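A protein chain is absent from this complex, but the other protein chains hold their places.
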Amino acid sequence: MNAASDVLVIGAGVIGAATAYFATQQGLTVTVLDKGLPASGTSSACEGNILVSDKELGPELELTRYSLDVWHGDLAEHKRLWEFESKGGIIVASRESSLASLNRVMASQAGYGVRVDRLDPDDLRKAEPHITPDALGGAFYPEDCQVQPMLVAGHLVRLATQAGARFVADTPVSGFLRSGDRVTGVRTPRGDFSAGAVVNCTGTWAGQLAALAGVSVPVLPRRGFVMVTEPLPPMIHHKVYAAEYIDNVGSSDAGLQASPVVEGTPSGTILIGSTRERVGFDRTVSTDALRLLAGNGVSLFPFLEHVKAIRHYHGFRPYCPDHLPVIGHDERAPGLWHAAGHEGAGIGLSAGTGKLLAQALAGQSPDLALAPFAPARFGEQALNSTTHREEATA
Amino acid sequence: MSAALPGTVEADVAVVGAGPAGLAAAVASAEAGAAVVVVDAGPQPGGQFWRHRPESVEPDPDGKGHHGWRTYRDLRARFDAARHSGRITYVPGQQVWMAEKVHAGFVVRTTPTVTAGPTSGTADGGSTVVARRLVLCPGGYDRQLPVPGWDLPGVMAAGGIQAFIKGNGGLPGKRFVIAGTGPFLLPVAAGIAEAGGQVLAVLESSSPKAWLPHLRAAAGVPEKALEGVEYGAVFARHRIPYRIRTIVTEVLGTDCASGVRTAKVDAEGRVRPGTERVYRDVDVVGFGWGFTPQMELPLSLGVETRMDADGSLVGVVTERQESSIPGLFLAGEVTGVGGATLAVLEGLTAGTAAAAAPAPAAVVPGLRAMARHRRFAEAMHRAHPVPAAWQDWLAPQTTVCRCEEVTAGEITAARDDLGAHHARTLKSFTRAGMGWCQGRVCGFAAACLGAGPGAAPSIESLSGAAKRPLAAPVGIGELAALKNTDD
Partner (left out) sequence: MSANTSGNNPSGTPGEVTVSFDGRPITTSAGQSVGSALVTNGITAWRDTRKHARPRGLFCGIGVCFDCLVTVDGAPNQRACLVEVHEGMEIKGSSEPNVPPLAEPEGGRK
């Protein structure tokens, strides 16, 4: 039997790392388990987005804004550890119709206090000299940021352990310890770990862990490919995406979709993202996805046609049917908490999620109400959607 | 050279690579009646082992400095004859960037190796090969261990020096030091001397005594002993000092290599104090620590792997060289580093079996010879290990990843502070292996550093270091123009 702790975090991706970090800040004793090493799942297979620009009005936008404050506040002193860049995002419209929708979205977001500036074609070319000549205009979101997500997870785990947390790698959870209804810990090949609260931060695999506790959390994988170019001098200065991206984020269409999202990185490579398709945990490389990414990248930045791709990667974004994350205590299994299902926004939302959850775990009333993210909100019908859960192969 | 490349080629058997294994596989498949496509990154057949000057300049090379040249001539004549009769379609100058398993067999997608010079492909000149069976013979390259100063110009892979001589007919400098471990250092040094260069020393970290427990296995391949005698004569003629239990501890120089500092080591590779020595006025330092098989294509297809006696990740194959993926055959270094003679035997076996599949070829002729060569290779690997203490040679500021300029100190910090014990996580945290070469050069060293001093990396870590979803850089314009052949 391992030493008991107040909080047992399962999963050392960005969500688990942030939860562990903020729990130690609350003075709680924390143990973190991961079936592998930190940032081995979706955190290492995404783009490190901290975006305001793509959010729909409602609870997610509120969580986004709260999270942004945490990045700039509580976590500000660590910015350099994870290559935090306040680069700003630009949405580009290349068709009259998409320009019209973009203008509508901008107006509505501005009404909610999102900072956004309209870019006419000249402004756009000043901001991004190599943008397609087809661009009709765009929107600039100065609050959009980027981080290196693996470093976020790695350093938050390290900072948590420096504050007294214990991290145990290569430790998959095989079952839960119960006392009556109550969840009191987990079973692993390295022995049992007991805790006052067990927090499920296993991202795309959260539904499977929840099932071990007999509750349904309908988190499903959505596969996304990202292509990486050869290193170049700075050619792209913001996170640049096409207006259609906003539509795809909330889409429930199972088929392959891709909208151009192109950005430079501090290392000189350019990331071209991102496809979205619902194919379970299929890791087969899809030439269709590569072709779509390449074509879309070139349509935004024509110079990319003459650039080489040197690798690509894919990850499984965890999403729920209503495209909101699951955050909070699960009253169906007292003692079990969840923080998962952040879809393509997990990096950006991790800071806020971790801080809010830590407040709740410490018995405080969280700065932002967690009700919209309640784990039990899907009701019993959700059980059916998880019965055909795909097998995890990660 | 490559006039009009076919866009899509269909065949019974696709062979990737035209070195010893690939040539043999192609010839065996074609002679067994299969329609064969051979894709090779090089502009002409031969691979690394039988690399020779461009045939446009020297149409009839004499094979000077080559081993097994008669075997090459024989395979090449049969290869040319099969091309002539239409049994073999040859696609040179193309690198495979992706191989996929599809319902009908395999799809291999290629991109030009170079897009400049007389052997260049055109910018959009990739091709697609669809074949029922696939034989992968991608070979390997020198395994490297970083050491202070190894990123200076003038430091080369030992095999790179040999390739330079074979391919260009000249030398990349005048005064050489060759260091590392294994019998391969001998032909490199001999080749330099025969081409007119001066080899100041060959530094071998191991000792001939390390062969003692393996003499039976060594005696199974007497031609290797003969080769050794041959090199001995060359070394004597050119007065090349051969220093055992000696390593380069530092390459000296500011903007290019100018010398090396060396030291004696014990059997574990620990430096013996007071044995330092300096060689000055060195133009080229060659390093070779065995070989790394090119595993990205087999890994991308999901073959079962194992760790070989030399610590390399290799593919598991049957007697017929078939991998765990039905219809996918492996031959040469990707099934275990064992030299050209073994590679040819494996290629012949794989080619014959691939032509016959799914009906199994009744008899596998070269089995006993292959077994002898494998025992020899294992003895060689055990006698010439990567020294257990090599990580002690590094300074924190020593570059490990040459592409992304990641230092040993950054890697050990990620290991110790962030828990990055595997190559994949190290890559995420430090960018070691994220650059142009995608970890081909530093992958082994980074995996060792992740495991910690004296420890061997796990097979998962090696596998993480060797996975490359794009097996070669490919133009984004080419990708955008891809056609869907999946169905």
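Going by the order they are written in, the chains are A and B; count residues from 1 in each one.
Here is the rule we use: a residue touches a chain if its C-beta (ideal position, glycine included) is under 8 Å from a C-beta of that chain, and two chains touch if they have at least 3 such contacts.
Nothing here was measured: the structure is a model prediction, and the numbers come from that model.
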Among shown chains, those touching the left-out chain: A, B
Contact partner of the left-out chain, one of B:Val108, B:Val129, B:Ala157 or B:Ala357: B:Ala157
Residue touching the undisplayed chain, where the options are B:Thr8, B:Ser56, B:Thr275 or B:Thr318: B:Ser56
Candidate in contact with the missing chain, chosen from B:Pro45, B:Gly173 or B:Gly269: B:Gly173
For subunit B, residues in touch with the removed chain: 1-3, 41, 43, 48, 53-54, 56-58, 113-120, 141-142, 151-157, 159-161, 163-164, 167-170, 172-173, 255-256, 402-405, 435-437, 440-441
Absent-chain interface as seen on subunit A, which is shown: 130, 133, 230-233, 235, 268, 302-304, 306-308
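Basically, only the chains that are shown with their structure count from here on.
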Centroid distance [mean C-alpha coordinates] between subunit B and subunit A, Å: 39
Subunit A - residues contacting subunit B, complex: 37-40, 44, 150-151, 154-155, 157-158, 167, 169, 227, 229-231, 267, 269, 272, 284-285, 287-288, 290-291, 293-295, 297-298, 304-313
Subunit A-touching residues of subunit B, taken from the complex the two chains share: 98, 100, 109, 123, 300, 404, 414, 417-422, 424-425, 428-429, 431, 434-436, 438, 468-470, 473-482, 484-486
